[in-house]
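The complex is shown incomplete by one protein chain, all other protein chains being positioned as in the whole.
The block that comes next holds subunit A.
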């Protein structure tokens, strides 16, 4: 310490502030570094230019609007209005470089029919890129990032089994208007033994369990007036598209978690639970009309169609 003190006491060109603490502790009065000072002046100049260009100062019940403007089209006519974040956004959405490039492709999609899009590698590449993003933003929360769904809750989109139809038009309709799947609860209608029988029959349709006496009794309930299951699932239990009823003859299960069950008894329990509780307020898909544009929905119909099992 004493060495530095002696150093500081040497006479230098720089003035001190004139203060002295603890007898000998002094403070140089160096000028501000030039680069710092000029940067500071530059920010002042920037601020003044900014005041002229952008909305800034409040004046009475209004504010200075700035001289910049943004141009956008609304209701078929072009409007130029003062710049603000909202008018700038409109301009960006309509004539920004990214938006313009994207619109080119969306217009192509809108103009083409589904079969053409499916055969055009360039359009399909765009569908895959844009569709992936839109899917992740809107659809993946329920259907999973890859469209695999959640067994028991949300349908799988990558297999070739469709509740509401898997053609382009069907998928487009489903996205636009949403869906509301419903199956009544059979808790009060069927007793436990009957529920067992129906579950056995349903599982025997896809060979999950061997057909036996129980399933034969279940068939009576399924096809008869007691259960009346055929009314929605169809005579052949293959499901009816307009009702969104499941095809029960394949090994694809979306509500009853049959694949996870290892024993025939567990499989019957899984199916029984669904028949017993019904499907009430569970299979509700919101309508995306309004949240997505018609072009986006069309694009998504193609994207989802080619995820796996489009018909």
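Note that in this section contacts are C-beta pairs under 8 Å (C-beta built on N, C-alpha and C of every residue); 3 or more make two chains touch, one makes a residue touch a chain; residues count from 1.
Note that in this section contacts and distances are computed from a predicted model.
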| item | value |
| --- | --- |
| Choices "NADH-quinone oxidoreductase subunit J", "Cell division ATP-binding protein FtsE", "Cytochrome c oxidase cbb3-type subunit 2" or "AzlC family ABC transporter permease" - which one is the UniProt name of the chain not shown | "Cytochrome c oxidase cbb3-type subunit 2" |
| Residue of A:22, A:98, A:113 or A:213 in touch with the missing chain, whole complex considered | A:98 |
| Given A:89, A:111, A:193 or A:236, the one touching the chain that is not displayed | A:89 |
| Per the touch definition above, residue among A:75, A:121, A:188 or A:225 touching the missing chain | A:75 |
| Interface with the undisplayed chain - residues on subunit A | 55, 58, 60-63, 70, 72, 74-75, 79, 81, 84-90, 92-93, 96, 98-99, 137-138, 140-142, 144-145, 150, 153-154, 281-282, 284-286, 290-291 |
